[in-house]
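The complex appears here without one of its protein chains, the remainder shown in place.
When the chains are written out, they are named A and B in that same order, and each has its own residue count from 1.
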Amino acid sequence: MTAFINGIGLISPQLTTDPAVFLPEIVEYTADYLQAINPNYKDYINPIAARRMSRLIKMGITSAKIALSDAGCQMPDAIITGTGLGSVEDTEKILSGMNEGEQLMNPTPFIQSTYNTISSQIAITLNCHNYNSTYVHRAFSFESALQDAMLQIEEGMADNALVGGIDEMTDNHLQITRKAGHWKMNPVNNLTLLSSGTQGALAGEGAAYYLLGNQRSQSTYCTLSDVKTIYHPKDTEELETSILSFLSFNGLTIDQLDAVIMGYNGDILFDTVYNELGSGIFMQTQKLWYKHLCGEYYTSTGFALWLAANILKHQLIPAAIKVNNLPSDRLQHILVYNQYRNVNHSLLLLNR
Amino acid sequence: MAKRVVITGIGIISSIGSNLPETIDSVLASRSGIGKLKYLDTFHRDEYPFAEVPWSNSQLAEFAQLTDLAGYSRNALLGLIAAKEAFAHARLDQVPRLRTGLISATTVGGMDRCEIYYKDFLTNDSKNQYIDVYDCADSTEKIADLLGIGDYVTTISTACSSAANALLLGARMIRSGKLDRVVAGGTEALTSFHVNGFNALKILDKVPCRPFDANRSGITLGEGAAYLILESEEAARAGNREVFAELKGYGNACEAFHQTASTPDGKGAYLAMERALKIAGLKPSDIDYINAHGTGTDNNDIAEGLAIERLFNGTIPKVSSTKPFTGHMTSAAGSAEAILSILCLTHRMILPNLNLESPMPELSFTPVRELISDLDVNVVMSNSFGFGGNNTSLIFKKI
Partner (left out) sequence: MEELIEKLKKEVIEQLNLEDISPEDIEADSPLFGEGLGLDSIDALELIVLLEKNYGLKIEDPKDGKKIFHSIRTMAEYITEHQTA
């Protein structure tokens, strides 16, 4: 099941909203978490329609519109979103409202907090009656959405599909989830994240929508050949076996990979998984990383996929994302490998 | 050639029973699970009736054979109980393992704990072990770990059509040969979060819900979990096990109209049912019974009713909403009602639309009001529609 990536819209902590340019500069932060750079949402959504939308919904609709316009597509055959947390801001409004008593709750945050609001607001904006779904499984959310879209295409139910990965962070949610050990306890510099030597990741956020199609077009970046999720592998050996069989299922060996983009997030407890693979099966591979640019969030592979697609399109690896430095002339095959807390592991394979 | 998808196991817990046999007893006796709240603590507890699962969390933990309740949401407990029952019902522990997935649905995950501990989350460390329970994936992963399922694990959240979409995806994964077996369904615990949300929308009925009644005035919130074991026809042959029905068709469509309202003529409902018939390769006249979404809101019942009239023009099958039995189980409604629909096939009956007194003048058909038994029922359709206009229709056929 191969799909062409024909359009991308990405809102992230980097300068990524213009599909015509590829990382013109790297934005440096010293922060508790990396916040997405908001475009002017009024350029994309009319204010009356936007009156009930929290920032996450606006991010979703805007990145979806950028992806559609990048691909020159008016009406997708399917709209599928992955979001680990949905609208945190709206959920918090309800929870703090309930803390103050349940008498005077207003309906808007409840409506927006429903996880499938993003997919359905995109459908309303486009007046699209086609297949619509939403996946909410931690670091499998975006991957499940991609798999569904590729299956739609394989089944012949869709010629193209709009697929997104979107999550937000708030001060309040950061404070709470810090206590469960997810994040660093103090602000860090994003560019030196790998040498932090501390537990916890640097949190981030972003919205990435893709138009996948069954046909190559003028706007094609590359192909997305396969997506796999691996749930809770026993050990690194089992993980390596899964990765190798994924590649071999797709007719590749490890030495044919021109780069592997890995999900290092600066958490010394869990980056060991990448280190083991890096000195194991990926010993001779060009290794790249991306979470210093966008932070850690459940759908961060939405950012990694953008990187991979642009590397293949521009035939260029930005120096800022290299973990090691191997010479390469032709960039043909890129693997994205991500894991969160050694439970949700995923693989995305892209070909030029 | 797409593979056939069959159902070999069922597990359900709701206000009308902690397992399948109890559920069957309740529906045969036309016994509703709607009543007064016993466990959920909310300001609105006496204002509305609810279809609460009549057991405390520690009783549920016993049903799930857990020794320690810590770290478990009610959402996860309900899900574990129903998924375990389905797994055992299909006797999956007695046949060789094949590629097996878990596709679970929920709308607010472990909110039932988080809304209680939210103040603690903000001010102290006493409830830190419940922080990660917030995620929708939490209950799914607990079920996957308990059943030892790892080949494919995901969670769907499309509001009140969530579990129907879990079954839809499960069927597609098997038809396309990506998986051999899928445990699919949904789980939902009652929460103040939901009570306040639906109260703010002014769509909770002060008396037990009355779908398709002229005087209907909203929904009755319920809770519970329901899972089905889907298998390819080949996988189901292993071990001389019973097959209960075939999942013949599925369709999903989006209203693209309004975040919480259906189009007045039920366009999304029409499209979802039409698409399901097409996948099933069936005509409208092949359907013997529709288990309607039938929430009891003004808007849903008229839109769904008109869509049924248009699609089944002249050959309207028997119709009922079973929400007066179970309440609206929101994300779990799709799989719970799929199970009630399949029981109509296996038990040769049509379930009644309880609480219906004055039929809607806008509709030409009247839903079934009394249990019909000893009737050949071959093909049933189950509708589940959600916020955001997410509409899904499933078709099951007798084997």
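Here is the rule we use: a contact is a pair of C-beta atoms (placed from the backbone, for glycine too) under 8 Å apart; a residue touches a chain by one contact, two chains touch by 3 or more.
Keep in mind that this is a model prediction, so the values were computed, not measured.
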Visible chains that the absent chain touches, using the contact criterion stated earlier: A, B
Residue among B:L28, B:L146 or B:A261 touching the omitted chain: B:A261
Touching the absent chain when the full complex is considered, from A:L10, A:I111 or A:L252: A:I111
Candidate in contact with the missing chain, chosen from B:K119, B:K202, B:R237 or B:K283: B:K202
Residues of subunit A in contact with the chain not shown: 42, 47-48, 50-52, 104-108, 111
Absent-chain interface as seen on subunit B, which is shown: 200-202, 258-261
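In this text, only the chains that are shown with their structure count from here on.
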Between subunit A and subunit B, centroid-to-centroid distance (C-alpha), Å: 30
Of subunit B, residues touching subunit A in the complex: 42-44, 106-107, 109, 114-115, 118-119, 121-122, 125, 128, 131-132, 135-137, 140-141, 144-145, 150-159, 165, 169, 172-173, 176, 178, 192-193, 195-201, 252-260, 267-268, 271, 386-390
Parts of subunit A lying in touch with subunit B, wherever the complex brings them together: 52, 79, 84-86, 94-99, 101-103, 105-107, 110-111, 113-117, 119-121, 123-124, 126-138, 140, 144, 148, 151, 154-155, 172, 175-177, 179-180, 229, 231-232, 343
